[in-house]
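Down below is the structure, laid out as structure tokens.
A single protein chain has been omitted; all remaining protein chains appear in their positions.
When the chains are written out, they are named A, B and C in that same order, and each has its own residue count from 1.
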Amino acid sequence: MTAYLVYTPEILIMISALLALLFDVLDSKKLAGGIAIILNLVALVIILGWSGITGSILSLPQSGGHGLFYFSLFGYMFQIIFIIVTVSVELTTLDFSEYNGIFYALIEFALTGMMIVAISGDMVILILGLELAGISTYILTGYIRKSELSVEAAMKYYIIGSISSSLTIFGLSILYGVTGTTSLWLLNLHAGYSYIPKNNPLLYLGFSFIIAGLGFKIAMAPFHMWAPDVYQGAPSPVSAFLAAGSKTMGFMAMFIIFLSAIFYFAPNLSLLFGFFAILTMTTGNILAIKQRNIKRMLAYSSIANAGYILIAFSVDTPLAVAGGMFQIFSHAIMKVGAFIVVAVVSVFGVGESITDYKGLAKEHSLLALSFAIMLLSLAGVPPLMGFMSKFVLFSGAVQAGGWYILLAIAGVLNSALSLYYYARIVKYMYIDNPEPGKHKNKKISMPIYSYISIFVLVVIIVAVGIYPSPIIGYFIHIASQYMVWR
Amino acid sequence: MSFPVLSLMLIIAFAGALFSFMSKKGRDIALIFSSIDFILSLYLMFSFTYNTFSYQFMEKYGWISTPYITANYVVGADGLSIPLILLTTLLVLAVVIYSWDEKKNPSAFFGLIMLEELGVLGVFISLDFLLFFIFWEVSLIPMFFLIAYWGGPRKNYASYKFLIYTHVAGIIMLVSVIAMYFYSGATSLDFAAIASKSAYIAPFTQAVIFLGLLFGFGTKMPIVPMHTWLPDAHVEAPTAGSALLAGLLLKMGGYGLIRLAAYMLPAGRSAMTPLMMGIGILGVVWGAVAALSQTDMKKMVAYSSISHMGLVLIAIATWTQIGLMGAVFLMFAHGLVSAVLFMGVGSVHHSYGTRDIPKLGGIADRTPMLSVMLVIGSLASLGLPALISFPAEFSILYALFSVEGYIVAIPLATLTIVAGFYIWMLQRVVFGKYKSRYVNKKPHDISLYEAIGIAMLISLIVLYGVLPFILNNIILSSFIGGMV
Amino acid sequence: MNEVVLLSLSGILLGLGLYGVLTKKNIILTIASIEIMINSAIFNFIIFSSYNNNPAGDVVALFFIALAASEVAVGLALALMMFRIKKTLNIDVMNSLRW
Partner (left out) sequence: MDTLLFVLIPVFPIIAFLVIAFLGNSMKESGGYVALVMELISFIISIYMFVGVLTVPSYSVDKYMIWFSLSHGPTFEIGMLIDGFTAIMIFIVNLVGFLVILYSLGYMHADPGLARYYAEISLFIAVMNGLVLSDNLFELFIFWELVGLCSYLLIGFWYRKPEAAKAAKKAFLVTRVGDVMLLFGMIILLYQSHTPLALNFNQLYSWAATSKFSSAELTTLTAATFLVFGGAMGKSAQFPLHVWLPDAMEGPTTVSALIHAATMVKAGVFLIVRMMPLLQYTPATELIIAVIGGFTAFFAATMGLVAPDIKRVLAYSTISQLGYMFLALGAGSAGAAMYHLMSHAFFKALLFLAAGSVIHAVNTQDLHKMGGLFTKMKITAVTMLIGGLSLSGIPPFSGFFSKDLILDVVLQKGLNNPVYMVLYILAVLTVLLTAFYMFRLWFLAFMGKPRGYDEKHVHESPGVMVVPLIILAIFATFSWMFLLLPSFSQILGISLSLNIPTMLIGVSLGLVGIYVSYMLYSAGIPKKFTSVVMKQIHNILYRKYWFDEVYGAFSIYIIYGFAKLVSMFDKYIIDGVIDGIAAGGVMLSSSLYPIGKGLVKNYVTLIISGLIITFILLIYVSPFLYGGGI
């Protein structure tokens, strides 16, 4: 029995998904959401308890399910991010009447998939998790059935997503063919054995496919084209979930797979990821400048952030990997917050066009302040969390020396570029006057749950920004552990 | 550990900003809090221990301690920072008084000014790089808003230009310092820790890092050719913004260049000395000459700032005692003088509705007080002895001659041009026939608040011009001795 | 030799799938093409399983067949919603989300 205790968080979340389905039948939306949130939080507490303190009940890392699962601080860290993101999104949707129990069920299923990816130790489990999350989010994207945009986004997401997952599977199959095992951790163990050829072109081909497939999930250029469309078309909470959760899952999967791959051809991957890092961040930032739709802009900003995070894959030192994880974490928090704000202000009749945000601070000062903090944090303005994570990440690149410093320079220049479009929105909110006829101030009840989630996220952003020491230390610890496995 | 006066100053500035934002009477709060900060900085100056080559009023608390990145909350002051701290608190106080009659959203206005004080003070007192950089960036945001909200017709362009330029400069500087940190193998991001190791970095690496720092700090100073943001920002900024921008923000560049670049990377500095000299001299000439052809008074003053900052760069490049003393003193002097000039120009704009030199004329007729202040400001800026800039400029020119010889003729000759555009401006604007076709038919002389704000600065301009040793002794006894 | 032929077959399947995705205008056909792509990957697993004398690949293939089926289900549902709104299954009309 105790052997199954380790699956408690996943099981809890699965239960919450089923309960949500049940309550949907009973037409009790609040209850569905509430129970999902509570169970998620319980799971979160458990994971925090396991991972936060050394000498917890689990000795990490350890494998389970005959090698199908692998429990590590590293995985738990990502699970924490997934749960925070999901809970924030769910809290927000409690305020909106259009989301019912099915929504919570789907989002909990997606969360389950993500959680499984985080602890997966085998290709099968990895793909199952990815697909579970993927299929749930395809549906979530099309959740507003009446909306043409929503459905179209779902369709596009579905097509691109399934093509990508087929590419991923294809790549994994080649990996299996060359190495003879589907276990990723075994793969890692076997990597040192001489019978596995190091310079097998098939292996390169396999990894190319995997990169293309997972590049879709993390919205890496040139696999990013779907992201703006889908983020724009999807309901805002779902966009938040996609940008913060689904993308993080993609990175998680990449971390797991390239744990072994890096052994085979680290320098080649280094160059590859360096190239994609610069391409992705530049594409994201350049294209974000001209966007007129706030959600598209946030999507491009998300693409740019993927570029920054890719630096960690390229540099591949403990500090850089820690920085990459920190950046993943902070990006998830900031992006989910930003999308939630977008969702909330739409309730007040503010459209999705960037110019609709003009003069927002005059009417919704708290929302505007939170949004400003999130945007400035995304831009990397100190002393917010986004600055600290970029600082650690670029420090990692600089520490590695050599041409990696170019990555850091490209990163900082891009982040300067990004300041332009983030600051523009902040300026719109605080300085410009509202365009006439906008801001039809719908009289509605206060979206109190959304305010709570926004408040919590802002507190995290500011607090981690001001006192980042434990978080940085935690990430460095995880990163070192991750590096040691190699 | 003694009384944590430096942290207290930061807290007061922050509290002032917070309360100003929240209160309806932002200006009263800003006045009270900035006065307290000013008094505290006077306390700093008077309780300063002479002839010790170490930081004083030190406070140190742990902040970030991880295997790779260690940073602490360390603040302290020495002879380099004390004048700049004094300048900061004084200028903010003067600006608050000067802008007393601000009508447009005053609470936010004064809150931003206090926030600016927080950032700039933080830059001058923090002795840890991460802390330094945080304050560095904190100082940008309020200025961006000051320009973007209270600015002139092209405020959009100017505010973004300011933001992007200085932000790019900041992050290039960030990367350089991180490189310095890792290449030196320092134990933490403390200035002291980096400084104790950084001299052992390979010379070529030092030179590269130094170049990055020069770009970062230089853009802020600004040095040619990264200077074009300054005139635009000044022209569009409100008077208070211009005064703070020229008075304080430019000094951050010079300060950083001395403390972080030139001091910590001796080999890099000596490799880059010719470049710094060249750029400095180019800046001196460029700023002065460009100022000559400006018709907008604010733009003219802005270009003269570029010229003066070129002198500061030269002084740093000489790396001699007298040169550095001159650099710090000139930064202090220029802070006061440019603030006076910008305030004067702001009042001209306020009274007559234009700053365009050809459209003005004979304003001494209707606004004598304002004219006197403009004259004094101009004279101080062109380096008239017995006013504050002269000892500084002389020291720098002397240092330049003692290092590079007769090349000093170029900046010296430029002094004529500097005098030229100021005196010419005075002839056209202040003197001559009164022109009656102004926007304001009945121009009024400056208000009491404006006058007090300017007069505070002018009195110091005269005081330090006549008795420069008050400040020089602090600069010399502490920081120079420790550095050169 | 055997493997090479079989792998070529799976490669051709992948190419066919891709060709279908790129050329077919009908959403249903596109979904079918995607299925072909997934099948090529599954086929790969089976080939390698026999090549490696390792049953894991076969197991994986079984898993993924189920997966592909659920994916198709969702795809068809979405296509249905699409048809309700746009009254067409032409994939090229899906361009209201752009720049």
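Convention: a residue touches a chain if its C-beta (ideal position, glycine included) is under 8 Å from a C-beta of that chain, and two chains touch if they have at least 3 such contacts.
In this text the structure is predicted, and so the values were computed from the model without any measurement.
In terms of the touch definition stated at the top, the absent chain reaches A, B, C within the entire complex.
Set against the missing chain, the residues B:I69, B:A290 or B:I388 yield one that touches it, B:A290.
Among A:S164, A:T179, A:S246 or A:Q327, only A:S164 touches the chain left out of the display. Although one chain is hidden here, its contacts on chain B can still be listed: residues 161, 225, 227-228, 231, 286, 289-294, 320-322, 325, 362, 364-365, 379, 384-386, 390-391, 394, 397-398, 401-402, 408-409, 412-413, 415-417, 419-420, 423-424, 426-427, 430-434, 468-469, 472-473, 476, 480-481, 484. Although one chain is hidden here, its contacts on chain A can still be listed: residues 156, 159-160, 163-164, 167, 199, 201, 204-205, 207-209, 211-212, 215-216, 221-223, 225-226, 229, 265, 267-269, 271-272, 275, 283, 286-290, 417.
Taking the complete complex into account, residues 18, 21-22, 30, 91-92, 94-99 of chain C touch the chain not shown.
Simple rule for what comes next: only the chains that are shown with their structure count from here on.
Annotation: 26 Å between the Cα-based centres of chain A and chain C. One simple way to say how far apart two chains are is to compare their mean CA positions; for chain A and chain B this gives 42 Å. Interface residues of chain B, counted against chain A in their complex, comprise 62-69, 130, 133-134, 137-138, 141, 144-145, 148-149, 159-160, 163-164, 167-168, 171-172, 174-175, 178-179, 181-183. Against chain A, in their complex, chain C makes its touches with residues 14, 17, 21, 27, 30-31, 34, 37-38, 40-42, 44-45, 47-48, 51-52, 54, 56-57, 59-60, 63-64, 67, 70-71, 74-75, 77-79, 81-82, 85-86, 91, 94, 96-99. Per the touch definition, chain A reaches chain C in the complex via residues 123-124, 127-128, 131, 135, 138-139, 142, 145, 148-149, 151-156, 158-159, 162-163, 165-167, 169-170, 172-174, 176-177, 180-182, 228-230, 232-233, 296.
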